[in-house]
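Take this structure, written in structure tokens, and hold onto it; I'll ask about it next.
Note that this complex is displayed minus one protein chain, with the remaining chains in position.
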Amino acid sequence: MTNAYIPDGPTQLAMFRKMALLKINDEKTRRAISTGRLVMSFYSYRGQEVIPSALAVNLRDTDYLCTIYRGIHDMLAKGMPLKDLWAEVAGRMDGTCKGKGGPMHLTYPAKGIMVTTGIVGSSMPIANGLGWGAQLQGRDDVSVATFGDGAANIGAFHESLNLAAVWKLPVVFVCQNNRYSEHTAYSTVTPIERISDRAAAYGIPGIHVDGNDPVAMYAAAAEAIARARAGEGPTLIEAITFRFNGHVFGDPAGYIPKEELQTAMAADPYPRYRAKLIAESLATEAELAEIEADCEAQIEEAIAFALNSPFPGLEELSSDVYGAAA
Amino acid sequence: MTNAYIPDGPTQLAMFRKMALLKINDEKTRRAISTGRLVMSFYSYRGQEVIPSALAVNLRDTDYLCTIYRGIHDMLAKGMPLKDLWAEVAGRMDGTCKGKGGPMHLTYPAKGIMVTTGIVGSSMPIANGLGWGAQLQGRDDVSVATFGDGAANIGAFHESLNLAAVWKLPVVFVCQNNRYSEHTAYSTVTPIERISDRAAAYGIPGIHVDGNDPVAMYAAAAEAIARARAGEGPTLIEAITFRFNGHVFGDPAGYIPKEELQTAMAADPYPRYRAKLIAESLATEAELAEIEADCEAQIEEAIAFALNSPFPGLEELSSDVYGAAA
Amino acid sequence: MSQDKPVTIVNALNAALTDAMADDDTVLVIGEDVGDPEGGGVVGVTAGLSTRFGDHRCRSTPISEQAIMGAAIGASLIGFKPVAEIMLMNFTAVAMDMIVNHAAKLRYMSGGQTSVPIVIRCMTGAGLSTGGQHSDFVEAWFAHTAGMKVVAPSTTEDAYGLIRSAIDDPDPVLVIENTPNYGAKGPAPVAGHRVPIGKAAIRSEGSDVTIVAYSRTAMEAVAALPAMTEAGISAEVIDLRSIQPWDEEAVLASVAKTGRCLVVHEAVTPFGPGAEIAAVVQERLFGKLKAPVMRFGAPFNPVPFSKSLEDAHIPKAARIAERAIAMVKG
Partner (left out) sequence: MSQDKPVTIVNALNAALTDAMADDDTVLVIGEDVGDPEGGGVVGVTAGLSTRFGDHRCRSTPISEQAIMGAAIGASLIGFKPVAEIMLMNFTAVAMDMIVNHAAKLRYMSGGQTSVPIVIRCMTGAGLSTGGQHSDFVEAWFAHTAGMKVVAPSTTEDAYGLIRSAIDDPDPVLVIENTPNYGAKGPAPVAGHRVPIGKAAIRSEGSDVTIVAYSRTAMEAVAALPAMTEAGISAEVIDLRSIQPWDEEAVLASVAKTGRCLVVHEAVTPFGPGAEIAAVVQERLFGKLKAPVMRFGAPFNPVPFSKSLEDAHIPKAARIAERAIAMVKG
């Protein structure tokens, strides 16, 4: 990894702001479900906040994102408005998809959030198409596909990286390696230590990075995105992280050895980064606390908004299946 | 590649015998079609005789083979009887599949020829299953999947090599890289020079070999097969070769630059190997000519047999769809 | 399993797999998270199998559905009876080639020399707010594929008996499990019980209308009985259990008696399984029907997330009753 990309103070703070929003939103979501305010399948991303935050500060609204069921962090970082998001996961008419998509299929084109998929691996082939479109239009916008470590073993991964390499597409493939795919430990199903080594199979750069280190992750993201913008083709980033909760809300995650979980949680990137910003005088405790309070307030407001939004009427059931013929 | 595996004289002759059978069979097939004796889709393998011949002298009847539409060379080398083969491609009742499979779906379990597929990439996942079965039965038999260079870009390739690596399956993946997939040149669709380099993505050995050099190909096959038999897991072999004819009979192959084709044909492995055997006194011209004449006679006999075999009756149309319930 | 207290469908499925593996060494189980180190399946259907029978016989896989199906197919070609889990029915789409072009066809294309005695288990169904890619019933794709069989149990005993029969069967059988129904309780199946593939169950006898359903909708049809009785109509509820092949004989005998047939399923109506049943019934009982064969499937849209819409998407008891009553009362 190159050292050419170092986030300045404001950028570091911008990353923190995103991380705070993501972390608090995850906590609020789990609370909303456990207290019965919401019914939804929730794939907690707590512990993985750094990756999308570091990506997002390098992205524009016109850059594209294809993410997955465990992707609310990706979307929030990319700019999905909280109200639209909460109304959607609450199944309401003011949701970004009028409640028809739900937590696994949030879409928000105004911020480039084009596809959220529940099928492992499927974010990648479509991200290629978005990148190809941008390339054809002569833009220097890029397309980001995020996915998990488990997804690196499915056929769509291979086909997508190969096509992106051959067509030199402006796509950044971001593997959020949280060491588990559902209940399965990484090494049980993957025969190599680093997924980033698979980049060589396509002749593209592979970056292995600590996805819980905002500065390192920033550099990786910036490098890959710059390469894509410059027309130099795709990059595979493997960002190492950890998922602090079960696969889906309600999963007690008994398959994660206690010690492994404890070690990971002890290294929680959020408090670590928070302390670092203060230690490096990039922010004061009070400033960060204010950011957090602000996030909290915004989220509460969004929840209230969502729960007051009407459910979609039955006329929505079979509409939006086909468009109006030209 | 190791030098531990050197074919002795009889083995070198055994390879030649297979190569002669394959080459003459290809020529006879094209002649049978162009003279109207047969109607079939024929995917000529002329130029690729070395690979299956070198594999086959290292294989047992109880080893398994999954091959593809361009696979008659693979099957003949593995021991498919000529009469069963010709009756099948002629669509006759004495064909190995009673004429129901045809040239893309020949099957002959007695020699371990388990699956021939017309879907690019699909030989690999099933070869895994056969290897897994042998592994479970505690046998040291191996399973071979053959496929083309184009197939190395489809999802099934990736999933198969990954699973084989994780489960240490006794499978040998043999990519017959003939530089074209249908009408498409290798480099147009593959971003790296060597498919064998993809083995690293699965932590397994990859062997890059001149698939037109019988001695080198023998060594590669022997090494990979020995590894599989010893329970040390799968190997990816990329055997470089060339397809002297169009993709399917009738394709004039205008997309192959003349010079490329001429160079390849000038290096035709068959006469080269034939001359080498004589030069090294492993056989005399007369002995080799006799082998060839013998192959020719056998093939003619098989064709006559096939064309005298009855077509399947209509009772075959909807039989063999389901087995008799237990 | 003890006979005296009720068990869930998950228990019944687990018992069927356990008994099958105990009875026959060639039975194998593979799929994502199926091993005990991975919790014995995401909802516990395969719990205990890897511990009892060994990691080699019950093995968790990478997320590689084509490789899962290929492993099952290959092993089945040489004498094993693999049960492969494709977690959700929608994910059959990533392994479609292996299923329809290979598993279903190898027997035929080999002229009967080889066969593929595998079982493919998957769960599905709307009702748990899992949205458009985790809820579909696409049994029609497989029922339309020569070489495939398709079953969909709705009770504990059928869950057990159909899994056992599917494992016995010499051909690929797709077993559809209904996720919202996993916790439903019923009698503990007798060990060794078999439900023949292709045989329907009559859940309730009646004289005015035959309701043909399966999986969740069979339970909904049964739940609709009181409302129908109250409205003064007598419904015969047939739970198909098997979709390919389906029990034409039982359906035709019933409709010959009632003169009316309502087919209910959670798959979308157009080009759905109900069309086949309607086509056969109108042909075989031409001139003997009191009403056209009617179909009540899901509306022609993906499964929506929002509870209000999802509820309206599923053919539920109240609306089944309404439709049946309308057919009889005109």
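All chains are identified by letter, namely A, B and C, in their written order; residue positions are counted from 1 within each chain.
Keep this in mind: a residue touches a chain if its C-beta (ideal position, glycine included) is under 8 Å from a C-beta of that chain, and two chains touch if they have at least 3 such contacts.
All values derive from a computational prediction rather than experimental measurement.
Engineer: Which shown chains does the hidden chain touch?
Structural biologist: Those shown chains that the absent chain touches are A, B, C.
Engineer: Tell me which residue among C:M109, C:V151 or C:A218 touches the hidden chain in the full complex.
Structural biologist: Considering all chains, including the one not shown, the answer is C:M109.
Engineer: Just one of C:G40, C:P117 or C:G132 touches the chain that is missing; which is it?
Structural biologist: C:G132
Engineer: Among C:R121, C:R164 or C:R295, which residue is in contact with the omitted chain in the full complex?
Structural biologist: C:R295
Engineer: Which residue from A:A4, A:L136 or A:A279 sits in contact with the chain not drawn here?
Structural biologist: That would be A:L136, which touches the missing chain.
Engineer: From the list A:H105, A:R227 or A:R274, which touches the chain that is not on show?
Structural biologist: Final answer for the missing-chain contact: A:H105.
Engineer: Since one chain has been left out of the picture, which residues of chain C touch it in the full complex?
Structural biologist: Residue positions of chain C that touch the missing chain: 90-91, 93-94, 96-97, 99-101, 104-105, 108-109, 131-133, 138, 140-141, 143-144, 146-147, 244, 267-268, 270-276, 278-279, 282-284, 286, 289, 291-295, 300-302, 304.
Engineer: Give me the chain B residues in contact with the hidden chain, please.
Structural biologist: Touching the missing chain: residues 39-41, 91-92, 95, 97-105, 117-121, 150-151, 153-156, 181-185, 188-190, 247, 254-255, 311-314, 316-318, 320-321.
Engineer: If the missing chain were put back, which residues of chain A would it touch?
Structural biologist: Contact residues on chain A toward the absent chain are 64, 66, 95-101, 105, 107-109, 114-115, 117, 119, 122, 124-134, 136-137, 143, 155-156, 159-160, 162-163, 166-167, 319-326.
By our rule, only the chains that are shown with their structure count from here on.
Engineer: Report the inter-chain centroid distance for chain B and chain C in whole angstrom, where each centroid is the mean of the CA atoms.
Structural biologist: Roughly 40 Å separates the two chain centres.
Engineer: As a quick test, compute the distance in whole Å between the mean CA positions of chain A and chain B.
Structural biologist: Their C-alpha centroids are separated by 45 Å.
Engineer: Send over the residues of chain B in touch with two or more other chains.
Structural biologist: 155-156, 159, 162, 166
Engineer: Which chain C residues reach two or more other chains?
Structural biologist: Those would be 61-62, 64-66.
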